[in-house]
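What you see is the complex with one protein chain gone and the rest in place.
For reference, chains read A and B in written order, and residue numbers begin at 1 within each chain.
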Amino acid sequence: MSHRHHFRVGPVGFRVASDWAGPIADLKRLYADYPTLEGCAATATARIEAARPWRRWVRPAVHIGGDYTIPDALPLPLSQGLLAAEMAMNLQVALGWRQHLLLHASAVERDGRAIIMVGASGSGKSTLAAMLGEGDWRLLGDEFAMLGLDDEQLSPFPRLISLKNESIAAMVACVPPERLGPIITGTPKGIIRHLVPRADAIARMDERATPALLLFPTFGGEAGLRPVPPSEAFMRLTDSSTNYVALGEPGFAALTRLVRDVPAVAIGYASSDQGVAAVEALWAELEA
Amino acid sequence: MSDDSQPTPEESQDGSSHNAARRGVLMVGAAGVAAAVTVRPAFAQTAASVFNCEIPVPEPVYGGQYIALDGTLVPAGTQGAFPGAGRPFTGEEVRQALQGRSLPGTTAEQGSAYMNYIRRLRAGQSGFTCYASIQVPR
Partner (left out) sequence: MPATPPLWLAPHADRLSIFTLDTLTAVYDRASGQTHILAQPLPEILAALRDSGANAQAIADRLSATFDIADSGDLHARIAECLNELAALGLVERA
């Protein structure tokens, strides 16, 4: 395992080791402005490796591993090496992190208050977060929202944003090229391109925020807005949490408090611009 | 039991106290309708989310057996049962099957038998982790 990089994202320190140089070169470039491991709450080790030594060169197949691994996972081609590295990092956090309640959600912040956008891949949460993060909002994260177990605060976790298919073009048009990763084709989700968060999101990654709105966006869903009752929000959030069950009672306490204290709304929208406008309008109403 | 904000009957209507003569309404529900849901664990739902993982039908160690309509394994040649799939299914194919698409290369009945087999998988069986990592969002 001859290629390595390490860096901190919010409370998590990552050590990434790779059998190939390419993905590490990508990580070094894209995470160049991120802090070192100093000051992180815990480190996670992610590895991308060949099953046998000669498979580094012969039909290279990238296996995802680290402290935690999924036994049935098939490898990815080397052309998707950066994606594999990001997946390996996500896996370590998803399976191992116990310091916060993890929600599969993106989050943005303004004036110390945050919107948590909850949804599966394809719901549009990543694109919405990316667009809001280029506007008047600070991106807290794209993949995981980290909720404090005692204090209901969100800890930022601003990893690379994973843009897919149609949402890539809109962002490419409005960010400098050095913030964009390679174009990765042929993935199960189509074309993927990674986006480095804006400088403020990186610089302020230790500034926590108070959740003020739970949003359940559906791209291509029926346009409009529907309040979500606490019980429905609770169930949908347990579905979106990778560590709710493992946390036990602290997870129950944190999540019940969250749905009690924070309003939840489902929105459907037909275009990303419409989605952004809907979010801004909703926020204005809430804060009025 | 430790209670957090369990309303008393007098408060259940609108949160404010009434005199004891005013009672709350209790919806007991219809016969036969379940009134509880247990939270199930969601596994790693990560970036480019569905892992490129595989679910063999059946597990290689039972390669010679057939799959009955209810998903259980039966001896090869059993009437009404199907031979195992020629190749493992990917997590993405099974995820789409859970949402209503058919499993590739299968008839409706055969696909249904395979899906029942997959739903019966338990920890330790080949393909279980892959299946568990595909959680269909509500």
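We take it that a residue touches a chain if its C-beta (ideal position, glycine included) is under 8 Å from a C-beta of that chain, and two chains touch if they have at least 3 such contacts.
Keep in mind that this is a model prediction, so the values were computed, not measured.
Q: Out of A:Thr36, A:Ser231 or A:Ser271, which is the one that touches the chain we can't see?
A: A:Ser231
Q: Which candidate, A:Pro71, A:Gly186 or A:Gly248, sits in contact with the chain we can't see?
A: A:Gly248
Q: Counting contacts across the full complex, list the positions on chain B that touch the omitted chain.
A: These residues touch the chain not displayed: 1-7, 9, 23-32, 34-39.
Q: Which positions on chain A touch the chain that was left off?
A: 229-231, 234-235, 238, 244-245, 248-249, 252-253, 256, 259-260
The working rule: only the chains that are shown with their structure count from here on.
Q: Just give me the whole-number Å value for how far the CA centre of chain A lies from that of chain B.
A: The mean C-alpha positions of chain A and chain B differ by 26 Å.
Q: Which part of chain B faces chain A closely enough to touch in the complex?
A: Residues in contact with chain A: 4, 37, 39, 41-55, 90, 92, 126-130, 133, 135, 137-138.
Q: Of all residues in chain A, which touch chain B in the complex?
A: Contact set of chain A toward chain B: 70-76, 83, 86-87, 90-91, 94-95, 104, 119-121, 143, 162, 164, 187-189, 192, 235-236, 238-242, 244-246, 256.
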